[in-house]
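This view holds just a subset of the chains, kept in their places.
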Amino acid sequence: MKYIIAVIQPHRLEAIREALAGIGVQGLTVSEVRGFGRQKGQTEIYRGAEYVMQYVPKVKLEIAVDDAIADAVVEAVGAAARTGRIGDGKVFVLDLEGAMRVRTGEMGADAL
Amino acid sequence: MIDAGNTAWLITATALVLFMTLPGLALFYGGLVRAENLLSVLMQCFAIACLVSVAWLAGAYSLAFNAGGPLIGDLGKVLLIGVPRDAVAPGTTLPESVFFMFQMTFAIITPALIVGAFVERMRFSAVMLFSLLWLLLVYVPVAHWVWGGGWLAAMGVRDFAGGLVVHLTAGVTALVLAILLGPRLGFPDDVRPPHAPWMTLAGGCMLWVGWFGFNAGSALTAGADAGMAMTVTHISAATATLVWIVIEWMKFGKPSVVGAVTGAIAGLASITPASGYVGPGAAVVIGIAGGTVCYFMVGVIKRRFRIDDSLDVFAVHGVGGATGVALTAVFMDAALGGVGFPEGGSMSGQASIQLIGIGATLLWSLVVSFVIAKVVQAVTGLRVSAETEEQGLDVRLHGERAYNM
């Protein structure tokens, strides 16, 4: 199994989720993160003082998937997340050794 | 003789001015600091209000407003002992208890304004001690000079609702404390932006509404003077806000909420001393002047001189208040829609009186608050540890967090 981590533009989240549902991904976990990279943050100005926001609000997806569909998932996320603008984000693939569904105790791919 | 109408208005005005500090000013300031310091700011405003209230009863009121000489009042009304329940405040149609309370709310907000200078880094014990001494040694004397029949009053200075007594004293002291305390860690490049501009706007609105009590209440009657004071107050605030919006729009292309509400406060501070003497047209001019001057002073203090008067108390209140005191000499001219000069007075004559008032208040506030700060430094120390400053004052000094989500 693979553990796929994607860092994306917040407003692409729904599109990605639908794309993933399309290829049979049943679940995922989402969190709010701040990204640092080529894309620079907005400048805020308070009483004449500029505050350059070093970080850009991003959304992080964590998706555990069976090896079989791993590449398809990476593809799907990439396609749905892409706007072509700097800051579109990254997709990372890690190896996943084990998984368990808490409710049933099922192990491995059945747990996903 | 007590008049019910005037009393009704002054009781209401008292509630409005208290509302300016609790929670108005507390929220206005609280929104401008880091989330980890929000409670410390609220606590400082709240505790100062309580401390001043008790001190006011214990003698401050008497020293400021009871007879006495040109420099200070006497102790005849300590604890209001000897003041019968139904006593009438001298020269008014109000119960003395109402006059006592109305003036107390001014004594509360003035030291609370200074909080803006030392947020995020001053010890709570130092805040308490400094505020108490400052009330007795700076606020009380100046209030007596201007409103208590002291030497400036005798000279004919015009300060309707506190350009000198409230805003200039607070502003100058803010500058002194900011310099003695030193800047916040990371100032100027690495300080965090206001954590809740929405809260600053909410508090600013409460300040604006409460200011009707502050300025229109200072008429001490519910009549044409109060009505016109309310009018010029509102017009000056609105004008200064628009000025600030326009400047930011031109400079940055983005008019901001924090800027707009700061402009309103600048306009309110500027009109305060003039509010009982000028007309609506003058209010527009004073609003434009106050808004513009304060805008640029913020930059001068913070960026040119790199003084971390953190929430711009001097630039907004000190400068705004002084501007208003000076312009009062111009716009009280009947020809300009004002109440006119006193018997045999003139614009130039009044102007020099007003400038003497500014000079005296500035000098006294500067010297005395410097001395008090040094004393406090010796007794409690002024500043928290770097570690406390990093972690935030809320958890370290008050054992709480503003947001436990």
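Which chain is which? They are A and B, in the order written, and residues in each are numbered from 1.
Basically, contacts are C-beta pairs under 8 Å (C-beta built on N, C-alpha and C of every residue); 3 or more make two chains touch, one makes a residue touch a chain.
As the structure is a prediction and not an experimental result, all values here were calculated from the model.
Peer 1: Would you state the complete complex's composition as copy numbers of each displayed chain label?
Peer 2: A x3, B x3
As a working rule, only the chains that are shown with their structure count from here on.
Peer 1: Round to the nearest whole Å and give the separation of the Cα centres of chain A and chain B.
Peer 2: Result: the chain centres lie 51 Å from each other.
Peer 1: Mind pulling up the chain A residues that touch chain B in the complex?
Peer 2: 44-49, 51
Peer 1: Which chain B residues qualify as touching chain A in the complex?
Peer 2: 188, 193-194, 197, 248, 251-252, 254, 256, 258-259, 262, 295, 298-299, 302-303, 312
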